[in-house]
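The other protein chains are all here in position, but one chain of the complex has been omitted.
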Amino acid sequence: MGDGLEISEVTGLGLVAVMARKGVGAEAIGQRLGLAPGLAAPATPHWVGDGALALIGTGPGSWLARSEAPTAEWAETVIERLAGLASATDVSASYRVFRLSGGDAARLLQRGAFVDLATPAFAPGSVAVTVIAHIGVIIRQIDETSFDVSVFRSLGESFHHWLTTAAATL
Amino acid sequence: MRIPCPYCGSRDIGEFVYRGDASPVRPAADGAEAAMFAYVYLRDNPMGRHEEHWYHTQGCRNWLVVTRDTLTHEIPSARLAAPLNAGDAV
Amino acid sequence: MTRYSLFSLAAKAVSGHRGWQRAWRDAAPKAAYDVIIIGGGGHGLATAYYLAKVHGITNVALVEKGWIGGGNAGRNTTIIRSNYMLPGNEPFYEWSMKLWEGLEQELNYNAMVSQRGVLNLAHTDAQRDGYARRGNAMRLHGVEAELLDLDAVRRHAPFLNFDNARFPIKAGLLQGRGGTARHDAVNWGYARAASALGVDIIQNCAVTGFLTDAGGAITGVETSRGPIRAGKVGMSVAGHSSQVAAMADLRLPIESHALQAFVSEALKPIIPGVITFGAGHFYISQSDKGGLVFGGDIDGYNSYAQRGNMPTVEDVCEGGMALMPMIGRARLLRSWGGIMDMTMDGSPIIDHAPIPGLYLNAGWCYGGFKATPAAGWCFAHLLATDAPHETATAYRLDRFATGHLIDEKGQGAQPNLH
Partner (left out) sequence: MSRLASGGLIDRTRRLRFTWDGKALEGYHGDTLASALLANDVRLVARSFKYHRPRGILTAGAEEPNALVTLGSGAHADPNTPATTVPLTDGLVATSQNRWPSLRHDVMAVNQFASPIFVAGFYYKTFMWPKKAWEKLYEPLIRRAAGLGALSGLPDPDSYDREHAFCDLLVIGGGPAGLSAALAAGRAGLRVILADDGLEPGGWLLSCRDTIAGQTASNWARIAVAELGIMANVRVLPHTTIFGIYDGCEYAGVQHLGAGQPEPGQPRQRLWKIIASRALLATGAMERPIIFGGNDRPGVMMASAASSYVNHFAVAPGRRAVVFTATDSGWQTARDLIGAGVEVAAVVDPRGGGVPVDMAGIRRVRGLVRDVRGSAVRGADIATPDGKVERIDCDLVAMSGGWNPAIGLAAHLGQKPVWSEAIQSFLPGALPPGLAAIGAASGQFALGAILAQAHGAAAALAETLGAGGHAGEPSVAEDEACGVAPCWHVAGARTKAFVDFQHDVTDADVALAAREGYVSVEHMKRYTTLGMATDQGRTGQLNGHALLAAATGKTVAEAGTIRARPPAQPVAIGVLAGHHRDEAFRPARLAPSHGWATALGASFTDAGQWKRAQWYAQPHESDWLETVNREVLATRNAVGFCDVSTLGKIDVLGPDAGALLDRLYINTFSTLAVGKARYGVMLREDGMVMDDGTTTRFAEDNFFLTTTTANAARVLQHIDFARSVLWPDLDVQATSTTEHWATFSVAGPQSRALLADLLPEIDLSNAALPYMGARRFRWNGISARIYRLSFSGELAYEISVPADHGPALAQALHEAGATPYGTEALGVMRIEKGHPAGNELNGQTTAADLGFGRMMAKKKDFIGKVMAQRPGLTDPARPALVGLKPVDRAQRIRAGAHLLPVGAKPVAANDQGHVTSACFSPTLGHAIALGLLAHGPSRHGEQVVVHDPVRGADVLAEVCDPVFVDPEGVRLRG
């Protein structure tokens, strides 16, 4: 493992897949979910918000709502709050989320993702839904040297194997 | 080869699934069998400019209409297949 | 035509081989013929030969836009086999195998037909049962086929990955009579024999349109070397089928796709015959010169570029390493691509076009090479008699309208999945 790299796992997240209904814009979604006033859900592959509530852009009119300390009913309340505006479904258990931090984090991810992860193309706040080693990933840059990489739960072991193998040759 | 996904940006074709020519339009429900036959089976299969359907399965999971040259493989443009609902930026 | 043999070779050697003439006449186009064949690939050349040899029709012109054998016929992975499942296919491909087995003597040209076996590997119980169904179907058509268990597969190819494979090998279907042939030699052999029987082989002669009579029947072709008339015109242009058909306002159930093929540097013999990987896209054989000839799936998008892209190159090499991890040390020497005329059910078309005077031999997907002798025989039969050959009755153009599909893989109207 390069000295400039730590790999950990983020657990216990609340995640809801949000899909805007016809004619509903990103602002409406953002406001209905209680983002800071005037802050819209991102219409481009970016994320906004904080630990309590973040909206991660995964496609035109679709987001992942994320909460780091969800109550048992958090997902239900998000779904109900969006009634009429967006279709939403609880996907909290769908992902394993790996936190990569350190100077070598971007270099390691660039080994797997064929998407330009160097600033300015990719910077804190950026999101990329792409593929690494035949495994679908959602890459989210948190700050200068740390990223969240979410993979489907069933693929967690295979992805972790790639992570450790690629990191060993940094 | 890379496709300029309107939402995700330029992405390697390994992230997409190709369906085929985007020009045939599914005939109305009560249309004649011949129209459905042509829609399902006959293709222009041109050498040159071709509008085709790709699905961004490892990305934003949208269907795109990509304009591509089947001889040079150059891709001048791509757009979302679904006309966007009002208010979405892309 | 000087007969090829060790004696003629020795005799000509005495005078430094100055005595050899052209293998085929590089004919200039006459104004009219009985039959015109468009396309100088293996199928077109074989059709011309069998028209002359079997049906005595020698006033034939074969027009080729470039040099004969320059299309798919010169860029395939040279595999011959008749291990098909469906009754619409198997009789035709077995007839082709029978013709392969006598080809050298028939053409007096060593096409190096080499029957060292074709082994399809299965990695799940369902896949093994699927190959059993195919093997049984072959037996019902009188074609030998063996279902090998794991030990038999290990004996056949000890270098396969039996230890830490992601998808362990369970069984394999072996057609012992399958194998390979030298593609260029097949094209040149048919060209030489057809030319000797009077067929005009006209290279650098691109078809640019069709000549028609008042009623719309086809009466010849317009070419880069002037018009040529004929009572019957047979199209055998593989990946360009849609282009040529469009000249007669005909749309076909065909998409043209890029199939990449690969060859390694020459190595001492190690791979016994043809081996196909069942859990990914990879098949391989070793040429007589020692190069590993391999490939996998088509790239998956319409293309006339005769080349492909890296995702397919990586997918094929990943399949190769998964199946036979020794291959990692071999070096890829050259990669190229053909234009596959993929049909909507993965099987070919040998039929009249719905326009009088025009005949179609098309839709060969990536299986055209193994079909070369039988496609020539059956297309010649159709051109000569206006009736389909008994082994090719199912290859009708209208089968897509009537629903009598020949879908070996069951993937439906999506050409890039066949």
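Which chain is which? They are A, B and C, in the order written, and residues in each are numbered from 1.
Rule of thumb we're sticking to: a residue touches a chain if its C-beta (ideal position, glycine included) is under 8 Å from a C-beta of that chain, and two chains touch if they have at least 3 such contacts.
Source: prediction; values computed, not measured.
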For this session: May I ask you to name the displayed chains that the omitted chain touches in the full complex?
Result: A, B, C
Exercise. Quick one: which of C:Tyr33, C:Tyr49, C:Phe92 or C:Tyr109 touches the chain that's been left out?
Worked result: C:Tyr109
Exercise. Which residues does chain B use to touch the chain missing from this display?
Worked result: 1-2, 10, 12, 17, 19, 22, 26, 29-31, 33, 36-37, 39-40, 53, 55, 57, 61-63, 72-75, 80-83
Problem set entry | Touching residues (missing chain, whole complex) on chain C | 4-6, 8-10, 13, 16-18, 20-24, 26, 66-67, 69-70, 74, 87, 90-91, 104-105, 108-110, 112-116, 123-126, 128-133, 135-137, 139-142, 145-147, 158-159, 161, 164-167, 173, 184-185, 188-189, 203, 264-270, 279-280, 286, 288-290, 305-307, 309-310, 313-314, 317-322, 325-336, 344, 399, 401-405, 407, 409-413
Exercise. Which chain A residues touch the hidden chain?
Worked result: 17, 19, 21-22, 62, 72, 75-76, 86-95, 110-116, 118, 121, 133-135, 152-159, 161-162, 165-166, 168-169
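Throughout what follows, only the chains that are shown with their structure count from here on.
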Problem set entry | Between chain C and chain B, distance of the C-alpha-averaged centres to the nearest whole Å | 31
Problem set entry | Whole-Å gap separating chain A and chain B, where each centre is the average of the chain's CA atoms | 27
Seminar exercise, completed: Within chain A, the set of residues that touch 2 or more other chains is none
Problem set entry | Of all residues in chain B, the ones touching two or more other chains | 12, 14
Problem set entry | Touch list for chain A against partner chain B, complex | 20-28, 43-45, 58-62, 114-115, 128-131, 136
For this session: Under the touch definition given earlier, write down the residues of chain B that touch chain A in their complex.
Result: 6-9, 11-12, 14-15, 58-62, 80, 84-90
For this session: Enumerate the contact residues on chain B facing chain C in the complex.
Result: 1, 12-14, 17-21, 34, 37-38, 40-47, 50, 52, 68, 70-73
